[in-house]
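Here you go, one structure.
One chain of protein is taken out of this complex; the other chains stay put.
Presenting subunit A:
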Amino acid sequence: MREYKIVVLGSGGVGKSALTVQFVQGIFVEKYDPTIEDSYRKQVEVEGQQCMLEILDTAGTEQFTAMRDLYMKNGQGFILVYSITAQSTFNDLQDLREQILRVKDTDDVPMVLVGNKCDLEDERVVGKDLGGNLARTFNCAFMETSAKAKTNVSEIFYDLVKQINKKSPEKKVKVKKPRLCTLL
């Protein structure tokens, strides 16, 4: 079975963990507990193929961002998350993308831009068109999601898997499992 390494990035509190947990475990996490670095695994079927996703949920809060280079190097697909209720989280993504391209040393990196918390329409400050525009400059897919209302949650992961497939169709990606996984 093919393995996919997916990294979820974005500022603190935008809902990276909420999206990941919603996708992996089907629950919405109400409480906010800043992430340091968590890793999940989930098996899904995309385009008739069984895939094993290994999802790295990263820290949005400033002090842990030093590790970013590492997982950017190893990640195959990236989910860039902002919250439609906080302009600054949207602005932060430009730098993040640049960092990814630098580390990967290529322009073509599977990526999805995600505007989360779209259930909070009343608090929206980042228009949907802004998200669309940014995605166009990033040349990547764009979706608005809600971890709370389960809107488009699995879609973003599936889309990313398809992108990875398209980019490297047959090549068997050999990934060495982190040692901890073998214990499970």
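Basically, a contact is a pair of C-beta atoms (placed from the backbone, for glycine too) under 8 Å apart; a residue touches a chain by one contact, two chains touch by 3 or more; residues count from 1.
Just so it is clear, contacts and distances are computed from a predicted model.
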| field | Name under which UniProt lists the unshown chain, selected from "Cytoplasmic tRNA 2-thiolation protein 2", "Adenylyltransferase and sulfurtransferase MOCS3", "Ral guanine nucleotide dissociation stimulator-like 1" or "DNA primase" | value | "Ral guanine nucleotide dissociation stimulator-like 1"
| Which residue among A:Q25, A:Q49, A:Q94 or A:T137 touches the omitted chain? | A:Q25
| task | Against the chain that's been left off, what residues of subunit A make contact? List them. | result | 12-13, 23-26, 30-43, 54, 61-64, 66-67, 69-71, 73-74, 86, 122-123, 176-181, 183-184
